[in-house]
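Up next, subunit A:
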Amino acid sequence: MFRAIYEYFKEILLAIRGLINGMRITGKYIAHARKEIITQEYPDNRDTLKMFDRFRGEVVLLHNENNEHRCTGCSACEVACPNGSIEIIWRAGKTPRRAKRKSRLRPSYTTCRCVRCATCVSCRAPLMRSKWGMISNTRFSIVRN
Partner candidate 1 sequence: MYDFTTFVQSIGNFLHGQFSPGVATALEWTLVILIYLALYAILGLVLVYVERRVCAFFQLRLGPNRVGWAGTAQTVADALKLLLKEPVTVNKADKLLFNLAPFIITLAALTVISLVPFAKGLQAFDINIGLLFIVAVSSLGVVGILLAGWSSNNKYALIGAMRSGAQIVSYELSVGLSLLTMVLLTGTLQLSAIIETQANGWWIFKGHVPAVIAFFLYLTASIAEINRGPFDLPEAESELTAGFHTEYSGLKFAFFFLAEFVNMFTVAAIATTVFLGGWMPFHIGDWAGFNAVMDFLPPIFWFFLKVSAVIFLMMWFKWTFPRLRIDQLLKLEWKYLMPLNLMNLVFTAILVYLGWHG
Partner candidate 2 sequence: MIPGVSLIEILTVSTLMFFIGVYGFLTRKNLITILMSLELMLNGAAINFVAFNKYLYPGQPNGQLFALFLIAVAACEVALAIAIVINLYRKIKAVDVEQVNTLKH
Partner candidate 3 sequence: MEKIIFYILSAVILSLSLMSVLSRKLLRSAVYLFGVLTAIAGFYFLIGYHFLGAVQLTVYAGGIVVLIIFSILLTHEIDHQMPTPEWSRVAVAGALCVAGAVMFIQLLQGSLFSRVEVPEQSDLNTLGNTLLNPGGGGYLLPFEVVSILLLAVMIGAIVIAKQRHSVDNSSQEKQAP
């Protein structure tokens, strides 16, 4: 009888101690909330955010300072891509000589199909790079031509 009453009150006191412990921990969190926030406000801090080297994101075609790329249209990336998100489109020119020109080359890249495996990057090293940058405000920017 007295044993049961003792156990009952002991249980209550232990519960109160547990509650205070839990609230102390979250209280510590909110006291240091300004310093320890782990959220990244992503598109705003794109310039300062450092990502690790092995990060894989959207693939981009590298351009030099004259805004020219060195893609020859070998289709190795198209072959390597597991789910067909890259497609090399040759625009049909009037003559075969003009059809071979680089400006007529149109690599199409669909981000919504891409799984960011970066298999395509390993084909020709300096041509493509896997880069973080997957954010789009409109649905038209999902397909890159």
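Basis for inclusion: all candidates are chains of the complex that A comes from, given by their letters.
One rule holds for everything that comes next: a residue touches a chain if its C-beta (ideal position, glycine included) is under 8 Å from a C-beta of that chain, and two chains touch if they have at least 3 such contacts; residues count from 1.
Small disclaimer: the values here were computed from a predicted structure and weren't measured.
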Options 1, 2 or 3: the chain contacting subunit A in this complex: 1
Complex contact set, residues of subunit A against candidate 1: 12, 15, 19, 22-23, 25-27, 29-30, 33, 36-39, 41
